[in-house]
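In this view, the complex is presented without one of its protein chains, the others remaining in place.
Order of writing sets the chain letters: A and B. Residues in each chain are counted from 1.
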Amino acid sequence: MILFWLACSAPELGIMYDGARLDVIDMHLHTGEWGDIGEGSQRYLTSRFPFPFGLTPESLVEDTLSAQGIQRELDKGGLERGFLYSVYAPRSVGVSTNEFVISQIEQSDRLYGIASLSVEEWENQGEEQLSALNEALQHPKMIGVKLAHTHQHFRMDDPRYYPIYELAGNNQAPVYIHTGPSPFPGTNPTEPYINPLYLEEAIEMFPQTQFVLGHMCYDFINRKSDTMERCYELAARYDNIWLEPSAFGSRSSDPEGEVLAEAYTYVKENNLIDKMIFGSDGPQSPGFVADYTERNIDAMSRAGYTADEAERVLSGTAKELYNLPEYP
Amino acid sequence: MILFFISACINETVRYRRVDLTGTLSSEDMQSPMYVSAHHAWYDTDLLAHPAAMFDQEIFNPGDFSWTIDIPIPETFTEGLLIYVWQDTDNDEVFCGLNGDEEYSDMAYIDDETLFQINVQLTPQHACLAPEILYANFFE
Partner (left out) sequence: MKFLLFELLNNPADSIGGGGKGTAAHVQVGTAWQGFRLQHGFSDTWGWIVEAQSVSWERWQPSIGLSAIWYEGSVRITGSILGGWLTQSGPYPWNGPSTEGRIQLSKPFGRLRPWLLLGSKHSLGNLRTEIQTQDELLIEDTLQTEWTMTGSMGLAIGIHKEWELSLGIDMPWVNYPNITIPGAHVAIAYRGAP
């Protein structure tokens, strides 16, 4: 009977920090289906799986990336809620459509969706894609827009794509921007596609649009953090810029946790804590979300964050920026 | 018997089609390097279909050039060949980089996939147009 109760009872959400229990929201999670990942990225992902998972990656990936799988990952780390991203990147990581994301988030009151759009054939189909994005954003749980210029191959400074930022602003949907070069095959690693300084014109032109700079400009290819100054510079200069520290503090990118701790230290010393929104870029592999949350908490502790400051990063700013209701 | 044994030990096979590309990269600026890239005009199907999929790139001086490219033949659908060029007039190695010159590009489309010798004439003339935009000139 006790076993039954233990197995069926709701997990205790929140993490302990400096004697306080804090809510955690992961603003960067992926969902999808194996068949919609490009062949090159399928091989890349498979090569990163421990044996024997790489022999049958499809079942593992689809189980981990389902709404149920992601909730399991949130539970492991005591995370309250998570945002699932639509992705339209056929040249690299593949496609996870708005419709698929909506089908996942409708299964749980702990999951929200971040919409996206295809920029392939933009000259001929841009209007149609904008219309589809606008429609997706009318869903009450689709609360933001995700763009990854390096994965989607479009320049950050090309005005042809500025209507995306305008549309997002009109819908009060913050735009998540992947910054910095990515290790995935098929990405465009040249400066206009990875460096948010190229986005500055759009940032100024659409002050009502909120831009979240994902990965904080970290260079995943050369494993260098000096490019992060670009993101800090923009966050300090513009009210509509936010920072998201996903992935670069993982065990593989930052084994000792030094890069993450340095980032949190810089953010605190330069009064940017209110600009930070926690995300993991999970689920990646079972246990990653919980582990990444723990690593961020360690980094904040090393950087001397108070419990209030940690809660700002872990959930407070996300609740305000995305206008989330309190979770029961 | 030995041949059979050896031929049986194939983990996988990757296939290419070797094409000799020649032509002229024309510009009034005969000093600044030309960045030339080769792209499948179309790659993959359904949700993963996309244009201008790059598979190789090289730097040449303006004027006549010769380049041997191995065009990948993947399991999935591909169609046509695009050759794209931009000229780095400010020598920052970035096409239309921050605080740099307005730079120019051009593109050629070859739809005949039976050719092994291809000649292209390219004259960078489109300001700051990346391949994902310029390809559309050929596919209205």
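In the analysis below, a residue touches a chain if its C-beta (ideal position, glycine included) is under 8 Å from a C-beta of that chain, and two chains touch if they have at least 3 such contacts.
Quick caveat: nothing in here was measured; it's all calculated off a predicted structure.
**Q** Using the contact definition given at the top, list the shown chains touched by the missing chain.
**A** In the entire complex, chains touched by the missing one are A, B.
**Q** Would you indicate which residue among A:F53, A:Y162, A:Y238 or A:Y266 is in contact with the undisplayed chain?
**A** A:F53
**Q** Consider the whole complex, including the chain that is not shown, and state which of A:R21, A:R43, A:K224 or A:R237 touches that chain.
**A** A:R43
**Q** Name every residue on subunit B in touch with the hidden partner chain.
**A** 6, 8-18, 70, 73, 116-117
**Q** Identify the residues of subunit A touching the omitted chain, counting contacts across the whole complex.
**A** 42-43, 46-47, 50-57
Criterion: only the chains that are shown with their structure count from here on.
**Q** Just curious, how far off is subunit B from subunit A if you go by their C-alpha centres, in Å?
**A** Distance between chain centres: 33 Å.
**Q** Contact residues on subunit A for subunit B in the complex?
**A** Going through subunit A, the ones touching subunit B are 36, 38-39, 90-91, 94-95, 97, 119-124, 153-155, 157-158, 160, 190-192, 195, 197-198.
**Q** Going by the contact rule set out above, which residues of subunit B touch subunit A in the complex?
**A** Contacts found on subunit B: 43-44, 47-53, 74-76, 94-98, 128, 130, 132-133, 136, 139-140.
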